[in-house]
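What you see is the complex with one protein chain gone and the rest in place.
Then we have subunit A:
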Amino acid sequence: MITYVDVVTGFLESGKTTFIQNFLESKLFEEYTRVVLVVCEEGIAEYENMEKYPVELVKIENQTEITDQFFTKLRNDYKPEYILMEYNGAWDISKLLRIKMPFAYKFRNIISISEATKFRTHLFNMPTLVQPHLINSDVVVLNRSQDLDEAERRHLVQDIKNINRRTKAFFLDNPVHNRQLESYLVPFERHDRMITELKITLFVLICFSMIPVFAVSGLRSDLQSISTVFLSILMQAVPFILLGAFISASIQMFVSTGWIIKQFSRGKWLSFLAAALGGLFVPVCDCGMVPIVSGLLKKETPLPQTITFWLASSAVNPIVFFTMLYAFPGQPKLAVIRVAAGMGIGIVTGVVLKILNFQTDEVIRTNSRYLSVGKDILDVTYSGKLGKLEAVVKGAKIEFFRVGEYVIMGAMVSSILQTVVPQFLKNFIGGSVLIQFLVMMIAAVFMSTCSTSNAFIGKSFSFNFATIPILSFIVMGPMLDFKNLIMLSEILKRRFILLLAGLVIIVSSIVFGVIGIFY
């Protein structure tokens, strides 16, 4: 038989003792025999009627008492069948998880208890203390939640999911949650855990069974080309994403929020021009810009200016100007139009967002700010300059994994669409300028083209399309690129991204309409 260890953790007065007391008094507990209850601190509430239960109470005062021999000693002294621990929420939990366990002893559940109304304040003010407990928890139990409405409850659940998506959040006043919570505490193996393992096994089996299918069918050649395009997009993006991750981590760590916001809000309308110019001169390609923009938004920079910066920087950078000159020799006008249109669309879109009064915290995914890689949540071994460097490297690594997920998804979608869309586009060759504009817009969304190279892609359309639609493809490509939109969904709400894409399309139509008239 395995001896399970359940850990109940949380701050002083969060209600751990009450939770455990309720558990002892519940029907559920009747099935347990020979239980050891380890108490790491004495709360305000004292355990009552302990003599009624088959429980040995072990008290520890100091974290140093939890050594490699701790559980072995418990086994020798009490031969328990079940161990319940009330753990101090201010102690390092990874030390507890790392200690040597006797044979057939196993941590089963880590249950964090928190007062629902104080949860966010704790998380925001003491991330170093709270995060490690939450990230290791199977369950977060939120009590004293009677004053919270549905929306506030949803936000709390989302906060917890952001930290560890496997962690469940239960409200004690919700009967359904109570029943689910009980299933964690039954004295036998739970089935839903095995299901996750089963799923992984099934997934791997399915993957393996696909191999012969690919090998024989004509699918293989399709997949071969999709795979080549997929890998090439990724390989080309890796250096830029790493650069972006480093810049983003540095911004989050060393630049004070106040300073950035001051820069962005200096001179109400002039700041849009500044943001667009900033975007123009940052020599980073569009996929590297996403982590930077995400870093800025985590600092809660004003949304309209940040969007202007993003649109301008993705569409144009110093290199782009020269590629335009080379791709369209003898027509420097087009290079100038491209830069002006890129900045113009960025500024107009930003101003529209400003007029519609969009705020950063309304559109970023619930509390992505807790996901920022500030100095406080990284544990840094070195001090001084070396420590700063270490923090940047660790922060950049976190950003790399976070963005990497979305880059892979985006590259996958793009590489599949890229094999399909060009053939589809051929059907529309020779239509009116308006249809061409529409087709180029679709191409902008679905063909993943880097801003530095898409002048040449646009050029290859010039046999079949007029100049203005091609220019719109070149300018809007990076702004509307599906891969970039998927990457942005790491920080921005999906609804806002759709709205932004729509807005960019409308603004671009107007801008290119105007250019078309004067061209």
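As a working rule, contacts are C-beta pairs under 8 Å (C-beta built on N, C-alpha and C of every residue); 3 or more make two chains touch, one makes a residue touch a chain; residues count from 1.
Heads up, the rule we're going with is that contacts and distances are computed from a predicted model.
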For the chain omitted from this view, which of "NADH-quinone oxidoreductase subunit N", "Cell division protein", "Putative membrane protein" or "Transcobalamin-like C-terminal domain-containing protein" is its UniProt protein name?
"Putative membrane protein"
Sort through A:151, A:211, A:270 or A:517 and give me the one touching the missing partner chain.
A:211
From A:8, A:85 or A:110, residue that would touch the chain that is not displayed:
A:110
Based on the whole complex, identify which of A:114, A:449, A:484 or A:508 touches the chain you can't see.
A:449
Write down which of A:28, A:90 or A:319 is the residue touching the left-out chain.
A:319
Check each of A:120, A:397 or A:493 against the chain that is not shown and name the one that touches it.
A:397
Take the complete complex as the reference. Which residues in subunit A touch the chain that isn't displayed?
94, 97-103, 105, 107, 110, 135-138, 164-167, 203, 207, 211, 214, 221-225, 227-236, 238-240, 242, 319, 322-323, 325-333, 381, 390, 393-394, 396-397, 400-401, 404-405, 408-409, 412, 414-415, 418-419, 422-423, 448-450, 452-454, 456-457, 459-460, 462-463
